[in-house]
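In what follows, a structure is listed as structure tokens, so that the remarks can point back to it.
Apart from one protein chain that is not included, each protein chain of the complex appears where it belongs.
Our next item is chain A:
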Amino acid sequence: MISYILNRIAWAVPMLFLVSVASFAVIQLPPGDFASAMVAEMRTQGDVVPEGTEERIRHEYGLDRPIYEQYVSWMGKIVLHGDFGTSLGFNQPVSNLIWDRLFLTVSISLASLILTWVIAIPIGVYAAARQYSFLDYFFTIFGFIGRGFPEFLSALILMWFAYSWFGMNVGGLFSPEMQNAPWSLAKVIDLANHLWIPLLVLASSGAAGLIRIVRANMLDELNKPYVETALSQGLTEWSVIWRYPVRVALNPFISTIGWALPALISGDVITSVVLNLPTTGPLLLKALQSQDMYLSGAFILILGAFTIIGTIVSDILLAISDPRIRYR
């Protein structure tokens, strides 16, 4: 078991290196660079841009050096000093920008993940156990609509209802007067008042898909002989279902926990943009649009690292739950 874990971790190192190279290369792909993006932005801002500005910016930020040189100096700083560089767009250290937003992002995403499971698993199990019942059809329709409906649209609609029916202050996580206030009980309550819309939007779409998966997995398990055996022993239907087939049906979730981690950070970008959330998703989007290579590079690197760590975690969890993997 230990050698298995060590083996997994050893593989992660070259993977991380590849991810860093790939992320740096991907950032360079779109036409232009930060200098040209900045000049274009200044123009739309109404600035009269003097000639030669683009070249000056490019030189100042060292964007005119060969790509491998830029990569080595970027990586060198991260590995040696934990310094992710300076965001070109914000003219601030990248770490200042990311970690501030990370706390809110992780809390929102975790909460919505838990909410997704709380909604989806019981419904999925019920729909399988009472296949073709009225409620099964009802949730099937809900599931398809939920999958088919873009999240940002449901976010917009919910925001409009919250505003026009309940007269709420929508958009953002805090009321205007709480925005810059220090943390206090009142601010936490304010946060809770605003949090339900993003949670509902994020969870409902995720739940819609999950219901389908749970239902399908359960249908596979319910007809197996061990269920019939358990039932014939005289156990009640629901205690059989919750004790045996549900546990097996949830197995695929364990192997996908790895994907949940990066999703926590990238969040649902468009939804967060629409909902005006101060999370990392919109920041990543903006960084990519303005070709702010160090900021977006740091993001992609962190996402990559989380994916790799997440995969290791789910590998280990699988090994614990499934002996066949452990001894291979």
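Here is the rule we use: a contact is a pair of C-beta atoms (placed from the backbone, for glycine too) under 8 Å apart; a residue touches a chain by one contact, two chains touch by 3 or more; residues count from 1.
One rule holds in what follows: contacts and distances are computed from a predicted model.
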Undepicted complex member, UniProt protein name, chosen from "ATP synthase gamma chain", "ABC transporter substrate-binding protein", "40-residue YVTN family beta-propeller repeat-containing protein" or "Glutamyl-tRNA(Gln) amidotransferase subunit A": "ABC transporter substrate-binding protein"
Of the candidates A:60, A:220 or A:237, the residue in contact with the absent chain is A:60
Sole touch to the unshown chain from A:159, A:284 or A:298: residue A:159
Candidates A:7, A:28, A:92 or A:133 - the one touching the absent chain: A:92
Of A:48, A:80 or A:185, the residue that touches the missing chain is A:48
Residue, one of A:36, A:140 or A:321, that touches the chain absent here: A:36
To test your reading of the contact rule: which positions on chain A touch the chain that is missing from view? 31-32, 36-37, 39-48, 50-53, 56, 60-62, 86, 89-93, 96-97, 156, 159-160, 163, 169-172, 174, 176, 179-180, 272-276, 278, 282, 286, 289-291
